[in-house]
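Of the protein chains in this complex, one is absent; all others appear in place.
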Amino acid sequence: MTLFFFLMSILYGILKFLHINFVPFTYAGYPIGLWIAYLIVAVVEVLLVFIIAMIVVVILVYVFRKYMADVQNRIGPNRVGKWGTLQLIADVFKLIQKQDITPKTADRIAFRVAPYIVFTPVVLGFMVIPFGNVSILNLMVVNFNYTILFLVAFMTVAPVGEIIGGLSSHNKFSLYGALRSAAQDMAYEVPMLISLISVVILAGSYSAVDIVRAQHLIPFVIPEILGFIVFFLAMIARQSIPPFDLPESGSELVSGFSTEYSGMRYGIFYMANFGFMALASFVIAVMYFGGWEGPVFPGTVWLIIKGAIFMIIFLLVWVSLGRVRVDQLLNLGWKYLLPISIVNLLISSALAIYLTGVF
Amino acid sequence: MISVESETKLKSGIRVVYVPKENIFQYLKERKEEGFDTLLMITGVDYRDHLEVVYHLLSTRTNERLVVKTKTDGEVDSVTSLWKGANWHERETWDLVGIKFRNHPNLRRILLAEGWVGHPLRKDYPMDKKQYVNLGDDGEDRVSFDNKEGY
Amino acid sequence: MEEKVIEVNFGPQHPSTHGVLRIKVKLDGEIIVDAQPIIGYLHRNAEKLSEMGTYPKALIYMDRLDYVAAMNMELGYVLAVENLMDVQVPERAQWIRMLVVELNRIASHLVWLGTHGLDMGMLTPFFYCWRERERILRIFDEITGSRLLYNYMSIGGVYSDVTPKALEMIKEWESDFVDKLNEIGSIFQKSYIYVARTKGVGKLSRDDIISYGVTGPMQRASGMKRDVRKDTPYLFYDRVNFEVPVREEGDVYARFLVRMEEMRQSAKIVSQVIEKMPEGEFYNKKYSKPMLVRLKANGESYVPTESPKGEFGIYIIGDGSSIPYRVRIRSPSFANLSSVPTMLKGYKIADLTASISSIDPVFGEVDR
Partner (left out) sequence: MTEERVPGPLTGIAGVAKGMWTIFKEGFKPKVTKQVPEEKLSYPERTTGRVFLNVDTCIGCTLCEQICPNGTIRMVDFHYEKSQEFDKKYPNRREIYPSVDVSICTHCNLCEEICPTGAITLEAEVEEVHFRRKNTRYTPEQLGKKEVELWGEERE
């Protein structure tokens, strides 16, 4: 739709310039000028959210490295900038300078596109996170009734990029990484979706804003504790951080699907990973911990606090746990998480019916 | 019962027996049945006029150690059918000392690259000749005396 | 359907091969059909190098065998040479040797524990292991002047005495080492993820152990109570009180438990050594200064010792000159590593890293 509006406005400008006045000045009953105003606002919001996402990633990478250094009794990065704050910037510059190697035998187009397929959904995911409850500028770029579906759809796109990257590299380790990625996605996505559906049933809406509003009295983590556990584990698996870092699994498959990547393409994989960690933390905060709901502080602050707590938990999980074997992960996904999520679905359906009966 | 040629002792008190090379397999088999169940190592020694193969045995039950030696001109029966661990030790002995083991399943070089010229632990090995190794496209090592073709 | 098996080369450049091991693995999906280790990438022929110089010169090559437990390697060499030359070693020197060897055994096992954690995907315990090892290395720095390759043991004793400051450092170290070790160990041992990964993985039966000549912690983890320190005591191991840990399972988890317990036992030995160490000479004066280049020996000798990896010994032949005629190193990792094909067959790729690291191969020693 955005593209259509964009083309329309360009066409409008051209025609206006040529003093041709036979185009209709209204579209869908509104004057074109209003559409253009909306367009500008939308573009600005998209850029803003993109920048916010990037800032969150930068901060997260910094915190990750510092926190990892902390728990490992090290100092961590402290050379670039005050306390090493600009380390990531330096790293990005280093990555950009590096030669961008595409292996001779790789599938060129797929190999080059794969990092963007992984990275784009992460940024798009940030578009539907309700960052605040201010009515006009709620920092939510697109607010429509099916934001959760949108989110889920984009979350499931990213593994496709990993698989493409792994298969196109023409390397046996990458191949194994891609295969593991595929198997792992199967294992965690079904329970994840079912546990999301339970939230939707309880809230009675697919909209993230409605889900947050529905948690005004009581956050969904209390009735949906099982669903929360399933979703949390699925999010860990989706980020492929330990204990579920099978597609990358440093000590077994060298670097899994990203073995052959170098330079900025590898950097994009890396940033996508951290971007998703931030996104997953916000999604968990929105779904189960009442998003912006909270006393005293404004809503945005609450959401960021909740998100930050989950990011730290993810980081702690990352640095402290070992890796499971691939069959153990599949066992966990199909034998435990799926039944648990179905039980959770039943509970929340019953709860929803009961509540509709009461009110 | 295979008789031994002569018997001495190491300085550390371990019994050493000399066995004719034709009987070495039979002798070791008997010792294995007798209780010397672990083969610690096989090695070869170059005495300039002849080669010797040395087997170090250990009994895990009685803690006894036994060194079996045999004089050879470069070929001796393999004991891989008695001990699986003998495989690598025999390959190493072939690699470094140049003693051939009959009936060995996979008698290739183990530490040096395949195609290396000479056996380094022989006393007449030319130390001044450098050999260069490189990895071929098929994943096998290439050896040459030319320093442009390897490292 | 013939082309079901994929052949993958693990190494020599691979994050979890502990150096330069290369394993040709035939894989059917995730399952290992066949694994063939290929070694020799770190080959320097220490045996030939040792045969080219006098007896004391060969010691630096021994350091570079198992470079994470260099003291143990030195000990094996000097014991063999002393046996060959009938050297009397002063009592204090022997106690000092025991002290440094046991400390180094702990350091070696700590390296193993950290890298094993990395292979299992745990990033953090690695640093704790390094932190603890660093304290031991500081002690070595104080005693010997070096941190990794010491060249500390001489024929007839040791090169320098243990200083009071070093003793203080050791006392301070041992006061909280076991607690810290238990803390690190609990990160592994109590975690279900770790246990599920390692239980029943990389199994070696008793028969395989004997057939391959596997020694050391791997042997003890398969239910064989063998330890050279107990069976044929050298130094004063018969005068200290320690136990030999044994497990029956023969899998990676059992090896983990055995090594953890060995560290505790070694710490126990260290504290006993400090109590019992007498005053006196640390060096046999007969073999000092100019004698060092004129040491001559005749005969053959083999003295088994217990290195952190298993039974280590030097089979040495002297021909009456000051240069050893033949030096053969019985390296435990070499024999232990040869059991890899049996150990890996039928397990998954993820078990490969677990099993390989449970051998604790050090390639200076395997390739020599």
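Chains: A, B and C, in written order; residue numbering restarts at 1 for each.
Definition applied: a residue touches a chain if its C-beta (ideal position, glycine included) is under 8 Å from a C-beta of that chain, and two chains touch if they have at least 3 such contacts.
Computed from a predicted model, the values in this text were never measured in an experiment.
*Asks:* Shown chains touched by the missing chain?
*Replies:* A, C
*Asks:* Just name the one of C:20, C:39, C:136 or C:193 that touches the chain not displayed here.
*Replies:* Checking the options C:20, C:39, C:136 or C:193, the one contacting the hidden chain is C:193.
*Asks:* From the listed residues C:128, C:325 or C:363, report the one that touches the chain absent from this view.
*Replies:* If we include the chain that is not displayed, C:128 is the one touching it.
*Asks:* Have a look at C:37, C:56 or C:90 and name the one touching the chain we're not showing.
*Replies:* C:56
*Asks:* If the missing chain were put back, which residues of chain C would it touch?
*Replies:* Residues in contact with the chain left out: 53-54, 56-61, 63, 124, 128, 131, 134, 141-146, 149, 151, 154, 159-160, 163, 183, 186-193, 195-196, 199, 243, 245-246, 253, 257, 261, 289-290, 292-293.
*Asks:* Please output the residues of chain A touching the missing chain, sorted low to high.
*Replies:* Considering the whole complex, chain A reaches the absent chain at 67, 69-75, 78, 316-317, 319-321.
One rule holds in what follows: only the chains that are shown with their structure count from here on.
*Asks:* Rounded to the nearest whole Å, what is the centre-to-centre distance of chain B and chain C, using the mean of the C-alpha atoms as each centre?
*Replies:* Taking the mean C-alpha position of each chain, the two centres sit 24 Å apart.
*Asks:* Using CA atom averages as chain centres, what separation in Å is found between chain A and chain C?
*Replies:* Averaging C-alpha atoms per chain gives centres 47 Å apart.
*Asks:* Which integer distance in Å separates the CA centroid of chain A from that of chain B?
*Replies:* Roughly 61 Å, centre to centre.
*Asks:* Taking the touch rule as given, give the residues of chain B at its contact with chain C in the complex, in rising order.
*Replies:* Against chain C, chain B makes touches at 10-12, 14, 16, 37-41, 43, 45-46, 54, 56, 60, 63, 65, 67, 83-85, 87-89, 92, 96, 109-113, 120-121, 125, 139.
*Asks:* So in the complex, the part of chain A that touches chain C is made up of which residues?
*Replies:* For this pair, the touching residues of chain A are 68, 71-74, 172-173, 176, 242-243, 245, 249-254, 318-328.
*Asks:* Applying the document's contact rule, which stretches of chain C touch chain A when the two form their complex?
*Replies:* Those in contact with chain A are residues 6, 8, 14-16, 30, 117-124, 127-128, 131, 187-188, 191, 193-194, 196-197, 348-353.
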